[in-house]
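Please see the structure below; I have some questions.
What you see is the complex with one protein chain gone and the rest in place.
Here the chain labels run A and B in written order, and each chain numbers its own residues starting at 1.
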Amino acid sequence: MFYVKFLAKRFVAIVITLAAVIAISYIMMYYSPGGFMNTTQLASALAPLAAQDPAAYQKLMEQFQSRYGLNLPLWRQVLQYEWHTFTFNFGNSMQNPTLSIVSQLKGALPISVFLAFGSVVVSVVIGIPMGVIAALKRNSWVDYLVTTLSMFGQAIPSFVLAVIFVLIFGVVWQNVLPVTGWGTPADAVLPVLSLAAGNIGVVARYMRGSLIETMRQDFIRTAKAKGVKYWALVIRHGVRNSLTALITVIGPQFAFTVVGTVWVENIFAIPGLGKVISTAFTNFDFPMAITAVFILGGTIMLTNLVVDLIYSWMDPRVKLQ
Amino acid sequence: MIVAIAVTQPQAPARQARRNSPMYRAWQRYRKNWFAVAGLIWVVIFFIIGIIGPWIAPYSYTYADFLHMHSGPSWQHWFGTDTVGYDVFSQILYSIRYALEIALGATCVSFLIGVILGLWAGLAGGIIDVIVMRAVDFMFALPSFFFALILMVLLGKGIFPMILAIGVPGWAGYARLIRSLVLAMRNGEMVEAARALGASQWHIARRYMFPNVVGSMVVSLAFGIPYDLTAQAGLSIVGMGLNPPMPSFGNMLAQAGANILGFPWLLYFPAGVFAITLLSFLFVADGLQEAFNPKGGV
Partner (left out) sequence: MSQPLLSIEDLRVEFDRGEDTVYAVNGVSFSIAEGETLGIVGESGSGKSVTLMSAIGLIRENGRIRSGRAMFQGTDLLKLSERQLEDIRGREIGVVFQDPMTSLNPVMRIGDQIMEAMLAHHFCSHREAFERTLQLLHEMGIPEPKARFRNYPHEFSGGMRQRIMIAIALACEPQLLIADEPTTALDVTVQMQILALLQEQRRKRNMSVAIITHDFGVATNFCDRIIVLYAGQIMEVADTGTFLRESAHPYTVGLKHSIIEIGHRARPLQPIPGMAPTITEMPHSCSFASRCPFAAERCRSELPQLREIGSGHWVACHRAEEVLADVI
């Protein structure tokens, strides 16, 4: 019952946030030069069709006109658009007006989700041991190495790293790993690594600091007094307690990584949602852009919800609200 | 060197007072952090180049040397030329100028909005506080880069639009910080204790509030600038940044990525300068955080 109430509350919050994002986006695009429905863009995209089948062209144009209700006052347009979006009726895109947005995004979404989650998983798997070792061997050369590497990972944005990877694997070690496209598992390696580097840095540094702090706690002394063996002490008491703090950085890191996919997919020419977003924005394909933001935003907020649930499960003192 | 003299004359009362000031102690801690000092040096150089870059650039960023297109580094073109014949060295100098303009401008915009809303929320309290904090939650729910993209659509391309597009969505963190500082000041225990000891208002403000507030703000600004630098380049990566031939790190990186097979030098220098710059800013920010708040945080 408690969880039902909690989930309901959070769901309402997510819907309100997404509705606000859509409204803000729509209004801004409405006032942008060219308006929300950029008719010149649409007309040029439909030029071949107009030449081929004027009747179908006319029909499609009318369809767009009525869908976005361009004759209606702005607030009615926004409400109508909200309604369409929340009933998952995304309509057609303007770059490919004959194709529905859903059909264009169907293949793109899993790629981006895979890249984002994959890199978060990789960063946790690599970052936690790095942080633990650095914390246990504090002020040794291992610690300095880990800390310095983490700083590099944190400071250098994924797109710079991606370009460097392209240099290394496209020029120096050709044919070791593919640097463009998507299809085989090997294609995922470099994008995931580019995205993970920053997260590894954050996770490792956070884990290090958190574990050092935890190992100073009284309950660690209690566990020692119980005669718990060293590694059991470190893992069951030290790392276990540090993880509860670490989980709180995963949410923001995921959001950060989603932005990273937009950049990295551009550099590695991966047909994911990030690539779709940038193409949509640069081509004033606003229905497509808003839909992509809606989906990515929803994914981020749902992930944060899951992170909060995991947090409360890992730390019994935390009260969900 | 001056510092060394100060240490050898501890009895001088003026020096003594300065030595005990929180700012001075923060600087002492900062100085010990080798990374932070190295970062600061590069950041200073970066700023200087940003100011004088256009004057020392050997070529204008619009000058294309058609006789030496995509040539490697040479005496004529230190960092080589790109596919159109633009001089990469000059492009970098101009990029630094625009990157700094945009990042500093955006950080100022974020900070200004954040200070105004944070002060308002903290001082007014009540319903205004609730509304501002809801708005902060809203801004944190989604990456501000998405808001920047949407704003770019409204504002069109250019330096000033980029400043606004990156700056406006970045206010939430500053607002939350300022609000918490206001609240901490209004019922801060340290201030309470100082007052109980009979310290004057001015003394309290100078000695306890000011260093604390300045420290927190400087640290958050130091983290904000590299973020805005990244966002600025990131907008170019997705094609929403400055239009060529306006040079920017994002454009150069995107171009280098596309043309890397034949012309790797297009990458070395822009990527190197950009990476070192961001790293330096992070070292500085980290050093400042440790200097102002030695016990706190990770």
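Everything below uses one rule, namely that a residue touches a chain if its C-beta (ideal position, glycine included) is under 8 Å from a C-beta of that chain, and two chains touch if they have at least 3 such contacts.
This one's a predicted model, so the numbers in the text were calculated from it and none came from an experiment.
**Q** Can you list the shown chains that the omitted chain is in contact with?
**A** Counting the whole assembly, the omitted chain is in touch with A.
**Q** Check each of A:73, A:185 or A:227 against the chain that is not shown and name the one that touches it.
**A** With A:73, A:185 or A:227 as choices, the missing chain is touched by A:227.
**Q** With respect to the chain omitted from the figure, which of A:10, A:205, A:237 or A:275 is a touching residue?
**A** Only one of A:10, A:205, A:237 or A:275 touches the chain omitted from view, namely A:237.
**Q** List the chain A residues touching the unshown chain?
**A** Contacting residues on chain A, toward the hidden partner: 217-219, 221-230, 232, 236-237, 240-241, 244, 314-317.
Just so we're on the same page, only the chains that are shown with their structure count from here on.
**Q** Go ahead and note the Å separation of the Cα centroids belonging to chain A and chain B.
**A** 24
**Q** Can you tell me which positions in chain A touch chain B when the two form their complex?
**A** So the residues of chain A touching chain B come out as 17, 20-21, 24-25, 28-29, 31-33, 151-152, 154-157, 159-160, 162-164, 166-167, 170-171, 205-206, 208-210, 255-256, 258-259, 262-263, 266-267, 277-278, 281-282, 284, 286, 289, 293, 296-297, 300-301, 304.
**Q** Touching chain A in the complex: which residues of chain B?
**A** Residues 35, 138, 141-143, 145-147, 149-154, 156, 226, 230, 233-234, 237-240, 250, 253-254, 256-257, 260-261, 264, 267, 271, 274-275, 278-279, 281-283, 286, 297-298.
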